[in-house]
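Note sheet for the following structure.
Missing here: one protein chain of the complex. Every other protein chain is in place.
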Amino acid sequence: MQVLKNQIDSHNESLLLQHEAKLSFTRSEVPGAEEIIQKLTAFQIAIPSWALGTGGTRFGRFSGGGEPRSLEEKIEDVGLLHALNQSSGAISLHIPWDIPQDYRATRILAAQHGLTFDAVNSNTFQDQPGQPHSYKFGSLQHVDKTIRQQAIDHNIEVIKHGIELGSESLTVWLSDGSCFPGQLNFRRAYQNTLESLNEIYAALPDNWKLFLEYKAFEPNFYSTTVGDWGMSYSYVQKLGSKAYTLVDLGHHLPNANIEQIVALLLMEGKLGGFHFNDSKYGDDDLTAGAIKPYQLFLIFNELVEGMDARVMNHATDLGWMIDASHNVKDPLEDLLQSVEAIMLAYAQALSVPRRALEDAQQNNDVVTAQEILQNAFRTDLRALVAEARLRAGAALNPVALYRSLNVRQNLINERGLKTVATGL
Amino acid sequence: MQVLKNQIDSHNESLLLQHEAKLSFTRSEVPGAEEIIQKLTAFQIAIPSWALGTGGTRFGRFSGGGEPRSLEEKIEDVGLLHALNQSSGAISLHIPWDIPQDYRATRILAAQHGLTFDAVNSNTFQDQPGQPHSYKFGSLQHVDKTIRQQAIDHNIEVIKHGIELGSESLTVWLSDGSCFPGQLNFRRAYQNTLESLNEIYAALPDNWKLFLEYKAFEPNFYSTTVGDWGMSYSYVQKLGSKAYTLVDLGHHLPNANIEQIVALLLMEGKLGGFHFNDSKYGDDDLTAGAIKPYQLFLIFNELVEGMDARVMNHATDLGWMIDASHNVKDPLEDLLQSVEAIMLAYAQALSVPRRALEDAQQNNDVVTAQEILQNAFRTDLRALVAEARLRAGAALNPVALYRSLNVRQNLINERGLKTVATGL
Amino acid sequence: MQVLKNQIDSHNESLLLQHEAKLSFTRSEVPGAEEIIQKLTAFQIAIPSWALGTGGTRFGRFSGGGEPRSLEEKIEDVGLLHALNQSSGAISLHIPWDIPQDYRATRILAAQHGLTFDAVNSNTFQDQPGQPHSYKFGSLQHVDKTIRQQAIDHNIEVIKHGIELGSESLTVWLSDGSCFPGQLNFRRAYQNTLESLNEIYAALPDNWKLFLEYKAFEPNFYSTTVGDWGMSYSYVQKLGSKAYTLVDLGHHLPNANIEQIVALLLMEGKLGGFHFNDSKYGDDDLTAGAIKPYQLFLIFNELVEGMDARVMNHATDLGWMIDASHNVKDPLEDLLQSVEAIMLAYAQALSVPRRALEDAQQNNDVVTAQEILQNAFRTDLRALVAEARLRAGAALNPVALYRSLNVRQNLINERGLKTVATGL
Partner (left out) sequence: MQVLKNQIDSHNESLLLQHEAKLSFTRSEVPGAEEIIQKLTAFQIAIPSWALGTGGTRFGRFSGGGEPRSLEEKIEDVGLLHALNQSSGAISLHIPWDIPQDYRATRILAAQHGLTFDAVNSNTFQDQPGQPHSYKFGSLQHVDKTIRQQAIDHNIEVIKHGIELGSESLTVWLSDGSCFPGQLNFRRAYQNTLESLNEIYAALPDNWKLFLEYKAFEPNFYSTTVGDWGMSYSYVQKLGSKAYTLVDLGHHLPNANIEQIVALLLMEGKLGGFHFNDSKYGDDDLTAGAIKPYQLFLIFNELVEGMDARVMNHATDLGWMIDASHNVKDPLEDLLQSVEAIMLAYAQALSVPRRALEDAQQNNDVVTAQEILQNAFRTDLRALVAEARLRAGAALNPVALYRSLNVRQNLINERGLKTVATGL
């Protein structure tokens, strides 16, 4: 299944008049619209290979159909997304679920879809068939050096796969922690983890980054050894200049002010990137922007301000990735919705008049500061996001085109109804 | 200080061209815009008398200036708001802070400002000077019947004041509860409270409603005797057909799905009304829509759907009130921002295509259902809200006019810099 | 694998002197110790059939060995627990995981282990192989009557199995809800669920109870159709006198005061029973008493007070069940720890001097009320719990005996290392 250029063109043609009217009005309302469009065009969000199948919970999983059965089909799926929105030009692999059989062929296939390889992800939260030692009681934190070594070696192997594919970063998410008081000595768990991370860090090429993700809870329900931004920060400080903290929006305690965390990590030069999703209760892994779109905007507001203050390249100096689960939606539709919500929040943040906001802050004019942010959020900038797609050769309305092309049915016809992708 | 018609006209004139361009574009995008504008015009949000001064916390209070020193000045302040937005045509009094000296004069003053009297509020969470018995250990729940009787009598007296002013509802918010395990027998606290409420209910005129507000915590930090919607619901069921639950958006445990609660109370015929505000952590009493605007929209989405299903009058069949605190803003500006956010959420909810949403729900098409709600929320409907104001003779941009008229400075000149309004 | 009487006797003999010294001291400290021991002896906690295997999360599962492969082996496992503590004399089955092939043989087997059949549990949160319709979008709430009927029929079939085994209650836990705003019409979901429950209720024998469990979130992450105690209460009120609310300790929003909910449900005559476990973040399903033992005591404090006020039989008038998951422990050891913690909390609650507490409450003597509860909790009552076991022929230290008998190794030898029990 491929989306052809003429299918996109014909879709766009049918929506063009309406789009242009809306764009024209938006331009009249938003100073700097052209610059925003250009930044949106440059902005790419990586798709994780494990988000292409139906998600599940510990209570069960209700599979959809036509899920990708191989790394090649996963690349094809991301290629489909990218053809539709030209904003998903990277794929993030998960080892061992996605071990390439032939690096060159894999690279060529990705290139044909216009995709690069984003961060590679290691997996030490599950036992693989035939694995000598179990991660039941942790991996990099484990009391037994043999098991830590197995996990270290796995991470180094992941780096090697990444090098072959042209990745330049390793994301380490550890489920290491404990379920009961007394189970762990927190200090030793920290020190073991640090020692293990140091070994992995030593294997990192010079042009690579190590992203250390934190998470408050799940699958461990008493403590997590990289449990909050402060812990991740303390590790990456010790590891060195190539180590950064990765923020997953769903990995916090209730009510956390994530935008402040983001601003401070940026200030410290230790923000590495993002796993986007949304949530109401815990790590719910819902579609980005589906529950708290204003929070998503506020986070981008800090990102734009903070990256500009450090003269960073928005598109390339941080890692942008989705990490969601799709229990009740077609995964590809869900990903299209997530990308749209992220692009919209980015556009809104770009439209904030920085100088005016700064003035309001300098004068403690809280009412005006709020008005400025709310105005940026309430203004409808979807035409700018659509225009960026249009210019890049993508669809004005990706979800609508996806549906009108019967993509899912085509995938089912090709792959079958009962396929189950690896992942969560 | 009064806002004159010609001041509003001149303000509107200066913004008219821009407004009309925006309105025209919005009309082209939103089917039924005219009907939405009419419903917005009819919609009035009551202002609580205690929200006209600077708020504080237990750690202190940083007063602003020009705060109203009397009931008359409070009415004047609400009159100012109403002149600016024509959407704040009611005031909600708090007894004993606002006991009228002369009912007739008070009614006439309010009428001159175009205001009616919304729900009257009793206060049994503080001791007043000279009060025979203390509410330290509760009021309607108290183990001592004498103290319960004092609180009952106070509520009946509040009803009497309300009758004289033309109010038609009593809001009962109880801080009753406990700070420590063992302090209360929960069952007896419930039964005492129910017995007390029954006596108050008996004093209620036939055309009145009793609103029973619930709150999860604060100022009691272990239990609250009307602690969640389920408890309030169980009381009002027993009290009778004039008793309803009142929802304050800040009175829930973390992550509560308030919109579902609202839908179910409406279904049961037991939703009485709202105290609007916003919050991140607890009962933070921030400006409505300042933190979670999508949640506010989702709540209105349930309200519109549910009220229409019961053929209710949006404007009059529920009580709409703000209950916020203004620690770092000019209270009047804050209230203008709250009203704007509420009107906008209402407009968005009105614009939801009900039939299409229902179809999506019938088909379990979660992606489309989300698109429908997000489209309503992302579309900029501020021009409809502004048009409703324009037609009603109010300002296109109330906050801007308030500032350009130097209202606060005028109030300070009239009333002084060090005035402190009664309230929280 | 069976635990023999002489093994228990010899274990007890080795600990007897120490036990008697401790018991004697405890008796000297606790008035009414004898009565407490007798009530503890009568108290039985049902073991759910799905808690006998290693639990997992959506991220994976680390199996132990020797897990029961059949209903017969599950009964055997509960029999082992009951032999060790004589407090686990019931098993709660889950259909379709535990459909008996031969009712009579199953009943006889259970009786040989001294077990009765507690509540039977239906399952409409997973699709079973060959099932005509999917529960992906709910079961009793489903927009499609055909699917609701399938779920209704399943529940009625569960009742039938229960009747054959001598159960007298049906526990309905629904994962029904939604993951995204707009997905559900809350009102219709409620009404569909109520209609479905009514059909199930109609099939309930006269001497049966229906327990309707509520849960705040998971596996749905936006709304749950029976989401809190208030919702469950509103359903069971409408269903009739055989319908009750079931409380699972892990099914609440953060910081909920569960003991107050318990007291009010008891007051209303609508508390049906419990699923015991403990948690820090969500439905963590940890060992009872492992995280918040004081809360567990406070809940029992309300239970004892409230049941006595209604002259209820502690042992039989409510359903007592464990519902936990054992990701990092031997499930049988975990269950022994849970039962011990529950018995201890019950003993502490029984030891509270009711009259003194009531006096303190009457006098608003908060300090004394706290002292009374803390004294009950801080006093070491483990000897009373042990004595109850001793008198019933169980082990003084069940976990120690379990280990010294190498029960797990024996089960592995019998059943194999790679068995995986049905369950979560």
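Residue numbering begins at 1 within each chain, and the chains themselves are lettered A, B and C in the order written.
Note that in this section a residue touches a chain if its C-beta (ideal position, glycine included) is under 8 Å from a C-beta of that chain, and two chains touch if they have at least 3 such contacts.
What you are looking at is a predicted structure, and each value in this text was computed from that prediction instead of being measured.
Engineer: Give the residue, chosen from A:W173, A:W208 or A:Y222, that touches the chain omitted from the document.
Structural biologist: That would be A:Y222, which touches the missing chain.
Engineer: Which of these, B:Q183, B:T245 or B:T419, touches the one chain of the complex that we don't see?
Structural biologist: Considering all chains, including the one not shown, the answer is B:Q183.
Engineer: Which of these touches the unseen chain: B:D9, B:E34 or B:D127?
Structural biologist: Considering all chains, including the one not shown, the answer is B:D127.
Engineer: Looking at C:K74, C:K280 or C:R389, which residue reaches the missing chain?
Structural biologist: C:K280
Engineer: Among C:I291, C:A360, C:A388 or C:A421, single out the residue that touches the unshown chain.
Structural biologist: Answering carefully, the residue with contact to the hidden chain is C:I291.
Engineer: Applying the definition given at the start, please give the residues of chain C touching the unseen chain.
Structural biologist: That gives, for chain C, the contact residues 21-22, 25, 28-29, 254-255, 257, 280-281, 287, 289-294, 328-330, 333-334, 337, 341, 344, 364, 366-367, 370-371, 374, 377-380, 382, 399.
Engineer: In the complete complex, the non-displayed chain touches which residues of chain A?
Structural biologist: 136-137, 143, 178-188, 190-191, 216-217, 222-223, 227-231, 233-234, 252-257, 259-260, 263-264, 266-268, 294, 298, 301-302, 305-306, 309, 357-358, 360-362, 364, 366, 369-370, 372-373
Engineer: Tell me where the left-out chain touches chain B, residue by residue.
Structural biologist: 55-60, 62, 125-127, 134-137, 175, 178-181, 183, 216-219, 221-222, 254, 279-282, 284-287, 290-291, 327-329, 424
We adopt the following convention: only the chains that are shown with their structure count from here on.
Engineer: What pattern do the touching chains form: line, ring, star, complete or other?
Structural biologist: Basically all the chains touch each other, so complete.
Engineer: Can you tell me which residues of chain B touch two or more of the remaining chains?
Structural biologist: 254-255, 257, 294, 364, 366, 370
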